[in-house]
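Removed: one protein chain of the complex. Kept in place: all other protein chains.
Chain lettering (A and B) follows the sequence in which the chains are written, and residue indices restart at 1 in each chain.
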Amino acid sequence: MTMLRPKFFLNRRGRRGFRRGTQRQSSSESSAQNSASSAVNRIFGLLLGVALFSLPLTARAQDTDRIDAQITNTPSPTYIIRNARIVTVSGADIDNGILVIINGHIAGVGANISAPAGAQEIDARGLTIYPGMIDLGSNMGLIEVPTGAPGTIDVQELGEMNPNIAAVWSINPHSAHIAVTRVAGVTTALSLPSGAVISGQAALINLLGTSPREMAVVPEAALVIDFPRIGGGGFGGPPSITPEAMTQRERRVDELRKMLRDAEAYGRAQDAYRKDPKSTPRPVTDLKLAALVPYVRGERPVIFRAEREREIRAVVRFAEELKLKPIIIGGSEAWKTATLLKEKDVPVILDSVLNLPLHEDDAYDSLYENAAKLHAAGVRFCISTGDSGAHVRDLPFNAGMAAAFGLPRTEALKSVTLYPAQILGVADRMGSIEAGKIANLVITDGDLLEPRTNIKFLFINGRQLPLVSRHTMLNDQFKDRK
Amino acid sequence: MKTLMIIVCLIFLANVAGAQSPDRTKTRIIRNATVLTVSHGTLVNTDVLIRNGKIAAVGQNLKAPDDAQVIDATGKFVSPGIIDAHSHTMMDGSVNECTKSVTSMARTQDILNPTAIGIYRELAGGTTAALLLHGSCNAIGGLSTTVKLKWGHPAADFPIPGATPGIKFALGENPKRTNFNIPGLQPRYPATRMGVEETIRDAFARARDYKRDWDDYRAGVARDEKNLIPPRRDLELEPLVEVLEGKRFVHSHCYRADEILMLMNLADELGFKVRTLQHVLEGYKVASEIARHGAMASAFADFWGYKMEAYDAIPYDVAIMTRHGVVSSVNSDSDERARRLNIEAAKMVRYGGLTEDEALKLVTLNPAMQLGIENRVGTIDVGKDADVVVWSAHPLSVYTHVEQTFVDGELLFDRQADIARRAQLEAERKTLEAAESNKSPAQGGTPPRAPSAIRRAYTHDDDIQDGEDRRP
Partner (left out) sequence: MIMRNVRLVIVSLALMLLLTIVVSWQLRSAAQRHTATDTYAITNARIVTVSGPAIDRGTIVIRDGLIAAVGANVAAPPDARPIDGTGLTVYPGIIDASTTLGIPRPSPTPGAAPGGLAALFASQAAPSATSPNSTQPPGMQPEILASDLIKPGGPEIEAARNVGITSAQTAPRGNVFLGQSAVINLAGDSPQQMIVRSPVALYVGLNPLGGGQYPGSLMGVFASIRQMLLDARRYQEANEIYERNPRGLKRQNYDKSLAALQPVIAGRMPIVMQADREREIERVLDLAKEYNLQMILNGGLEADRLAARLKAANVPVLLSLNFPKRTTAASPEAEPEPLRILRERVEAPRTAGRLAAAGVRFAFQSGGMTSITDYLANAAKAIDNGLSREEALRAMTLRPAEILGVASQLGSIEVGKIANLTITRGDIFDKNRRIAYVFIDGRPLDLRPTAEIGSRGPNASGTWSLTVNLTGSGNEKQEFTAMLSLQQRAERLTGSLQGQLGSGTISAGTISESDVNFTVPITFPGPGSQTTDAIFTGSLAGNQISGTVQIVGRGAGTFTATRSTVPTSAPAPTPSPDR
C-alpha cells in the first residue's frame, strides 16, 4: 500500500488528520499537494489494481478505481433533483419534492426549493429518494476472498487484546466489494476487525474514496469486543461446560476488566502529566492503554458480540460495571432480554435476521421476528447483514424479511438508515434526508427494500456515482457475446 | 407420574394420528386468490380446487363439495411450490464420500432423514421439492434423489416416483481439494483441474469397457454358450453406463468457464448431454456454448466471491444465460437459503431485467424441467400434483410470508397452526423435563456440551465434511 504511507504517517502521530471536519478541509486545504499526490495515487492505484486483480481476474477492476479517483479529486458539484418522492425517514414523506446538494451536503429538501447557480439538473420523475443505507456489522474492505486467498484476509490479528489495532489501517478501498455494495444502495458501512477478546477498533466508512482516509466518516468509531464465552464454534466440536471452562472464561473476563481499569488509570495519569508536566512523573507510553482511554471514559461506544441470552446479560452487566457505552452485535436472543436492554438503553445491531434458528425446537421464524419484538419492547436496534463484504448489498432484504414478520415497514427502513446512524452517534451527519446532513442518497424506481426495485441514481458525499461495479462491467462484457 | 404418562401418550397418539389422518385425501378449495399459474399467466379472484392430491380445477367461483376445507385467500397469492435444484437437506451423516475421487456407488437415497427440521423450515418458506445431491468432494460423486418435502411421512414417501435418476459431478477447487488440507491425512488425487478431467475420462473409459463386457456376456448367454462366468457387477460403473445410455442425468457442480466447456466437450465426445450445470457462476461467459450443447443451468442469484473460482461471479449470470436460451433455475445449496428462494428469484428482476413471470419460473417450472418432473409439478394446471403455496403477498415481494404449503394436496405447513402449537410445545417441554428419565444424574454426570456454532446466512453447504457439527 505504498501510495498510502506518506499521508498516513504524517497524520497518524497526532491523529488529528482524522478528526471530524478535516476530511472536508483536506481537499481545499492542501490542494496543490493533493493534485500531485493524486496523480501519484492514480498511478499507484492503477498498478495496484493490475497487481491485485490480474490473474484470473480481469484488469477491469481498475476502472472503478479510476472512477473513485476521479470523483474524489474533483471539486464537489452542485445538484438539484426534481420531481422526486422523498422518503426522509426522519419525518414525513414528500410526495413531489426537490432536493439540493451543495458541497457534499443536503442543502435543502422540500416541495419548493429554488435552484442554486450552476446546479446539475436531475429529473427524478416517478422515482423515490432514500437515504443511503448503513450496515454496522461488516468487515468491508478487510477481506477479499475468504477461502483460497489468505493474502487478502486482514480481519483478525494475533493476540488476545488488540485495542490499538484499527480497521481503518487495513481497509482496501479498491476491494471489488465496495462498488458492488454501493450500487445496491448501501452507502456506508462499519468495518470491524474480529477475533480475540479485544479485536480492535472499527471504522465507519463511506463506500467512496481511494484511501481509507477519504472513506472514513469516523476512523476509530467503536471498540470491538468478543466477550469471552464457552463454545460457539470451531472444528472438532464445541468444548463442554466444565468447571474448568467456566473458570477459564471468568479469568479472561477478569483480564479484560483489568485492562480496562488499567486504561482508566493510564488516562488519568496522562491527563495529570499534561496538566502539570513539571511536577508529575512522565508516564511510560502504552499504545494499547492509550487506545482504550476514550472507550473507558464512555466517549466512544464499545461493540460487544453476544448472541445468547446469558451472554447478553453478562455483557450488559459488565458494561455497566465498567461504565462503558455498550452496543450489542448479534443479538440472536435479544428478544428474550428486551426488558433489560430497554431498561439499560443498550442498542443492538441485529445481524442474525437470516440465520437459522439457534435450536431445533425454536419457532421457524424466531430470528425473523426478533426485530419486531425488540421494536414492540422499545429496544433500540438496527439491522445488519453481518457479512464480511461481498453480501452487504443484501442489507435491504434483511430488513424486508423482518418486515415480513411483524416489523412495521417504516421501522424496517429506519433500521437500515436512521437507527444505525443514531446507534453509532453519527445521526447528525447521516441516516436521513435533512438539510445539513451528508448527501448519501439512493434513488430508486420503487420500494428500497424490495428486490425487484432498480437503483437509478447514487450519491455519496454529495457526488453522483455511476452505477458501475465489477459485476456490471462483466455483465456488459459478456451479455451480448454470441 | 400417571398424569405424565397420559399426557405423553396423548401427544404420541396425536402425532401418530396426525400421520395417519385423512388429511392426505381431503378435498380443499382455496378461494379468491391471485393465482400465479406460471404456465398461463396470472389469474385474479381465482379459486383452486384440490382433490386426491391433485389440482382438480382452477377458475372463478368454483363449486366445491360441502365437506371441502375452505381456505379464504382473499388478498393473497397462490403459486406452485418452489423447487430447489441443489440441496443437501435431510441427509444423515456426511454429504460427501470423500475417500475416493469416483464414488458413483454412493447413494443419497440411503441416508435420507425425514425428521430433519430443515425440511419443515423449507416448507415454511414455500419450498416443496428438492434435488438432494452428494457433495462436491469428488469429480464423480454419488447418486442424487429427487424428493418432495413430505414432512411427517416416512423416508420412502419422499423420492418422487418416476423422476429420472441423477448423479453428481464436481469440477474445480472442491474435487481437487484445494481448500481442504487436513494435516495427517494423505492428499488425494486429483490435485489439479487437469486431474479432474482425467478422473472423469478414466471412469467413463472403465464404464465403457464394463458395458462391453456385460454386452459380450449377455450375447454369449443368448447364444447358449456354456461355462460362462459373468463379469463382476460393479456398483461404481453401473450408474456411469446409465449416463452413457442417457438414462441418468448428470448434475455437475462447476464454476469456471474453462471447466464448463471442458465437461460439455467431454460429454459430447462420450455421447451424452450434461443435464444441469450447478452453480455455473461463470456460465454467462460461455452461455452460447451451454445453449448449443443443450445443458441447463442452476445457479445462485447473487452469492459470490467466497472463493477464487467464484470471484468472477455476477448476479446477471442467470439472466444472461436465460437470454441465450439456457433453461435456468436459482437454487440454494443451503438449508438457510432454501427458506427464501422466492426472494432470490425476485433479485433476478433487478439483475438482468427478467420479467416477474420469468423470475418466478426460475424456482418453479424451470427446476421442474431440469429434474424431469415438469409433467407433475412446477405450474398450477389442472391434473398436476397439488404442490401449492399460499402467500400473504406476492411471492416476489420481500414483505411476503407463507401462509400455507401443500404437497400432494396435503397441508404440511400452516402458519396459524404453527403459531397456535407453540404454547402446547412449551407445556410439553416442561412436562418432559420433569420426567424421571430426563432428570440429570444425581451425582457425577458428564459436563453438558457448550452451545454449537451459529448457523449463519451467506454460506453454502457443498463442503460439509464428516463430523462437522450439523445440529440444527
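One rule holds for everything that comes next: a contact is a pair of C-beta atoms (placed from the backbone, for glycine too) under 8 Å apart; a residue touches a chain by one contact, two chains touch by 3 or more.
Computed from a prediction, not measured in an experiment: that's the story for all the values here.
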{"item": "Contact with the hidden chain (one of B:Ala156, B:Val221 or B:Val382)", "value": "B:Ala156"}
{"item": "Residue, one of B:Arg28, B:Arg51, B:Arg107 or B:Arg121, that touches the chain absent here", "value": "B:Arg107"}
{"item": "Absent-chain interface as seen on chain B, which is shown", "value": "8, 11-12, 92-94, 96-100, 103, 105-108, 110-115, 134, 142, 154-156, 182-186, 188, 227-230, 232-235, 425, 428-429, 432-433, 435, 437-441, 444-449, 451, 465-468"}
{"item": "For chain A, residues in touch with the removed chain", "value": "230, 235-236, 241, 246, 310, 359-361"}
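By our rule, only the chains that are shown with their structure count from here on.
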{"item": "Euclidean distance of C-alpha centroids - chain A vs chain B, Å", "value": "36"}
{"item": "Residues of chain B defined as touching chain A within the complex", "value": "117, 120-121, 124, 173, 178-179, 256, 284-285, 287-288, 302-309, 311-312, 314-316, 319-320, 323, 335-336, 339-340, 343, 346-347, 349-350, 352, 356, 359, 392-393, 396-401, 418-419, 422, 425, 429, 446-458, 467-469, 471-472"}
{"item": "Sites on chain A touched by chain B in the complex", "value": "56-58, 144-149, 176-177, 230-235, 237-243, 245, 307-308, 330, 332, 352-361, 363-365, 385-387, 389-391, 393-394, 396-397, 400-401, 403-405, 409, 449-454, 470-471, 474-475, 478-479, 481-482"}
